[in-house]
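Heads up, one of the protein chains got dropped from this complex, but the rest are sitting where they should.
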């Protein structure tokens, strides 16, 4: 199962691509800039390359093989229709700087997706260009900053609950704010009173995740939003968990001013082993004028129009700037739109219902064998949270996670949220069947049983994966980030 | 690793496809023909279906995972370009009965491929419609039958060497001929004198495989052909092994009258777990007039023309009939043409050179540990033949083959050709790298060593495959060909 | 040369191992005169991927593909929408690049799919069993006739006039050489199928009766009546289904007395592909199992008792049985069977029924609209998704004139039956779920214009 590296497979001076020979010599003016030697990289013949990557792929686990119950990551089925649509030459083979009249269909895709996102969230506008969730958070905070600047205020504080995604405080700091934490209640929700106490003229806004990272809906969000607005702040909502409420609840109705939407979560664009994602940000009336360029909008005449630096004066003059070189993740927009059109308004409502039902089914099917810290708080939303509190000494959440690999599943999210010790956050999504959930539940019960029996082999799991536990400390202590096998000689 | 059957996964009454509802009732005239109940078949949601087939695929071995050294099957790399080309809507989404002027590009593909096949073989014509190798053999023999009919002769005997593919005598019998066997010489070639003795006015023709199934070139083919022609017979050449000589030798120059070409072997159209193949048959001047309909030809005016029953009088009136409903394996034609154009005349010559070099490399690297019955006959062509003669009592060719599975390889062809006891026929093809061959050779040497050491575990190999040895007798004794799990209830 | 991994250094070192000074030496058994000294003259040299794409892309663009025009052709090849996941899955290297599953331990993927496929086909056809596929519908039809001859030990097949003429031609071609007797009834432009004529043609020497369902003109024969007559003469009823989607709405032939059901499976998963590769379907009674043509996959267990699948009863096959094989089939249509099976797994019986319903719905809309055109009449009102229209003149010209307008307006009976002048005003049209109401409107306008043009 050890696959050689390309550097061990191929040899330099070879190539697996046939390229027409050049008919002209390199121009003399270029001579002094020429590379002394081609990069020392092997070229594999196509048969070698296809096998290398096919075999490597088989050392990966993906949604296509089974459940990926990573809480807060929403790993759902990735329809192949969406891949097919994104590859239509009219989308895949157009340049971002073509004259606008030659890309009207592409701009339509952006606008139609934007329209759906606004209607699904009940918001006034959407900034489409952010490249991923964290980038969207940044965009939202920069909109807030721009709005404060426009008001001539320089508020410095952003309130973030303890249970927030790590990206939330990181983004706020990146945007130049000071982060202040808000504690959680014993029921796993934002402490409303503690939050209200911190509100004041220095507060730029609050960043809240709803449903929150304990898998619970924040029933006080509207009240929080009203309180924040009252002191002149803005409400940022982390939209990572939008899958729990899509089609059933509009964040705009709860007073949210900005929320990023992970197209690679809720709208099923494939995660690809770590991206690309896409993080459009829906914005309230208050923040809408500051959305960055490029900006696609539908004019009064019904025509779709692209606003860039060149024509920002014609309708979007207060944009706070530009976050990326081009239009954002077009390929992801096409996939997300295909997904949304396939489900429609009725299907998206069914999505959140099934996602929530599946999570509650897991919660109630496991709470007798695993500690569910907020099990008493009522139904969970789209993810079920457990902790290692009930496990015997010596058996950790990590052991359960690695044991799950041997059962044929990807582990859940572990040690997050931080507010729960040894957290296990399980998000099945709506694309798991009952039969699949039952198998997963049986595996979890089996692991819990083994844990109770102090089964030592759990400590060394996984046993049946392509690799046993890997030495991460060694990797970090003296990092080996590139292959140097040829330098040794 | 046991994957449930679709009937165990899904349930009836469900569907994984969204279909627009019908707006009209079924017409009354149809009422009496209506089905009482929909077929009792489950419909899987798309996530369930994708996982089912993805997981099943992982229980398969394919060229994309490693070598497939099946002698006489020519399992080479399948370029993805060819898949892409075959899926162009202009090829994949045209109907075989569209008006000719709307399918001129498709007919061009057929004609251009035919032209290459004729030039590569030095033959006068080609029948494109046969669906696979055996079907091509049948086509060739029917051409011979038609030519004899046209001469008013009813010769009944076809001579077939002992070492021929099983399909050869089967096809001859199917076409109504009587088969007579020709023995092989101790060097593994056709016994020229024995053949000449059988020639006479009753002989319709001879079927010869060249290179033959012992992996050797038949140096006497031209002499055989001359002798057969002299008594009024025809020469059929089994083209399964054309990969050994493509671009270097033209069968037409050796006196061949008909030869099928397995596009799924020499020209790399994927085998797909058992087809589709394609078996065009090149024909000499003598047999050309009898090629079946439909027939694509380029007229004097340079235009490509399709001859069918409707217009057979305009140029192909002696066609012996029709072998298939439409034009043959268009999808395979496109792939084969893409492959041929990619290699060009120079590349195809390199193909046979590398295929032969790879086979000889295996032959010479293993002949000290495995008996090579014709190792002394000189170089082999594109496949190397070994036997179990040198193996210790109790270790069979089958054990070696199954042991190879545990080494990570697909086994070679076993117990064929029949003229060699316990034959192992190894065909690496030109798309294996030296590094890959060296790994294969090391594995074979390791197996030979284990055999010498009477390693009992060889009898029960494979141990690391998705299944252990399967009970084929049980399957044949009381065949279970369809799932009846729901009838049991 | 991107597909060839050997480097010049590899070649030298390997020649050394082999003990040859050059690769030419390895070809020394080839007679001098037949050895080519260099690349074959007059043929181009190797080309880049981009160049090949350009060349084939241009040829593809010369065709009018069905997605770019109002499209109404059928006659044995039907355009249906195939879910994107089907094509994705069949391209998995482990499926696409595998050989025939002769080594079952590492071919359970292919084998389990074939077992599921056989079950799907049998349930759709209403037969006890089915095989693992044939080349296409026409060759499956001929193989069925051969099997009936083996089973009944008689040698005369009666072909309904409603049988696809290309299928009939394949049967007659093959029979010419095997010397079986074929009685082909003459098709007529009539509202009724030729059940009565078929029944009349059956006698004691008849081995099989071949009836298409629905037939080439879109009509639906009475299988039960024909089955009764065939069985009375100890002949087998072979039913040919060229459009399996019809079986979402019509009773399964196996439930109506058919002994063998064969068909063309391209409707599901495979696509039009200018006629191939296609997918021959073959189902029959369980008692014929050892006379069946083609590969069969059967359930068994492995050495550890796990369920598994193998190719079975291969002693019927030619690569084993040589002169005594039951059929000419060797390589078959495994990948097309996979595509069919995935599509069918997604549809299920429920989806097949819904698909059939929308096909019938669209065809009803098509018929309603086209028969409003003066001079156009419908041949028979019992139809599924294909009908014969009778036009005031030779439909071959009409089809060509429609093509000039960018409309792919069906198949003329004149093209299918060139020698039968009495059929030449017949136009065969089909509407599947891929046809829109706008397509129908465009077709109707075009057809009206073409027919008016004649009057003018």
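Here are some notes:
As written, the chain order gives the labels A, B and C, with residue 1 at the start of each chain.
Quick note on the criterion: a residue touches a chain if its C-beta (ideal position, glycine included) is under 8 Å from a C-beta of that chain, and two chains touch if they have at least 3 such contacts.
No experiment lies behind these values; they were computed from the predicted model shown.
Touching the chain that is not shown, out of A:123, A:175 or A:190: A:175 (per the contact rule at the top). In the complete complex, the hidden chain is touched by one of B:2, B:18, B:303 or B:453, namely B:18. With the whole complex as reference, residues 2, 48-50, 53, 81, 83-84, 88, 91-93, 346, 433-434 of subunit C touch the missing chain. As for the chain not pictured, it touches subunit B at residues 11, 14-20, 44-48, 50, 54, 79-81, 83-84.
What we mean here is this: only the chains that are shown with their structure count from here on.
In terms of the distance between Cα centroids, subunit C is separated most widely from A. When the C-beta pairs in contact are tallied for B-C and for A-C, the bigger tally goes to B-C.
One finds 48 Å separating the Cα centroids of subunit A and subunit B. Mean C-alpha position of subunit B lies 20 Å from that of subunit C. Mean C-alpha position of subunit A lies 46 Å from that of subunit C.
Annotation for subunit B: residues 46, 50, 54, 58, 64-65, 77, 79, 342, 431-433, 436 touch two or more other chains.
For subunit C, residues that reach two or more other chains under the stated contact definition are 1-5, 7, 46-47, 49, 51, 83, 85, 87-88, 93.
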